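Right, one structure below, let's go through it.
One chain of protein is taken out of this complex; the other chains stay put.
And then chain A:
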Amino acid sequence: MALIKCLNASRGVLRSVGARYLSATSQKHAPTEMYVRDALNSAMDEEMNRDDTVFLMGEEVAQYDGAYKVSRGLWRKYGDQRVIDTPITESGFAGMAVGAAMAGLRPICEFMTFNFSMQAIDQVINSAAKSHYMSGGMVTVPVVFRGPNGAAAGVAAQHSQCFAAWYGHCPGLKVVSPFNSEDCRGLLKAAIRDPNPVVFLENELMYGTAFPVSDEAMSEDFLIEIGKAKVERVGKHVTLVSHSRPVGQCLEAAEQLASEGIDCEVINLRSIRPLDIETVQQSVMKTNHLISVEGGWPMFGIGSEVCAQIMEGPAFDYLDAPAIRVTGADIPMPYAQVLEDGALPGVKDIILSVKKTLHIQPITESA
């Protein structure tokens, strides 16, 4: 089913999502493995424990344990004051989160999905992002907006949009898009501690995926610097740069291509804004080929920005082929499975693009 498909698309150690966890808070499947959901949960738990100005608000986050169970157990542990169920009024509660942040608290404002953030986008941009600047540095807004972003499975057009490019466009915001459990832990903790407004883009299809995590990542003070990308796989023939779930697809494509002698370097951006173009530049200067991979729409997207910045910088002279993009199709998300499959980039799109870029298949040959 769709869920199995999504599991197959992720690299790392895979576990069945049938396993259920009945006890509260921090979960680990095995000592060195963690589900993405639990990585997020433990990050919030630890930060709420450490700083009592941190609180969580959103629809169903408290008594329902979270629409996607990301906040499971937190209400039972911290109570009504710290974990708050809001009415279905995004514009109002996002504004309240911003106001509470201005007044010195550290809200985590959950959007059940980022599609619903459009109702509140004025508060995220005009109230949160711009206030520090408009006030000449007087007002600070230490708020985190988090929730699932991008496509899920079979949820159709209004529930499948990726907002990385929209939020990434705006100065004053930090925008983060983690891939695996370690990313989620380190980046969410960093986001909560950050004195700036942070948009934290999760991925629903990743919540049920487990990844190995280092001992370092289990520490309560484990932070990942916002604005730094990670090279997930070192390679020498082509650079694949991506964010969120598609990083897993790049890694899978890289494995398949490795058996054909093509060696891909895979970069996990981790942050959309600030964008770590230096890591991409370093990589392109080595591999001479660049492909960006994202789930969002092609026009004015993350890949557009990466390519434009590569053009403007030192790496351009090292390109042996035009930098190209793999993206979601330029269509509203359809419902029928066969159509949905064609709307989102798959491993095959990445492999095709790598081969074309490296002139391994003649350009005239159809895919």
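Assume a contact is a pair of C-beta atoms (placed from the backbone, for glycine too) under 8 Å apart; a residue touches a chain by one contact, two chains touch by 3 or more; residues count from 1.
In this section, contacts and distances are computed from a predicted model.
Look at the chain that isn't drawn here: its UniProt entry, checked against "Pyruvate dehydrogenase E1 component subunit alpha", "CDCA4 protein", "RPC7L polymerase" or "Sorting nexin-2", names it "Pyruvate dehydrogenase E1 component subunit alpha". Touch with the chain omitted from the figure is made, among A:A67, A:M96, A:M118 or A:L352, by A:M96. Across the entire complex, the residue among A:E216, A:E260 or A:E312 in touch with the chain not shown is A:E312. If you put the hidden chain back, the residue from A:D51, A:D122, A:E216 or A:E260 that touches it is A:D122.
The chain not shown here is touched by just one of A:G73, A:G150, A:G172 or A:G303, and that residue is A:G172. Counting the whole complex, the residues of chain A in touch with the unshown chain are 55, 81, 84, 86-87, 89, 91-105, 107, 122-123, 126-127, 131-140, 171-172, 174, 195-196, 274, 312.
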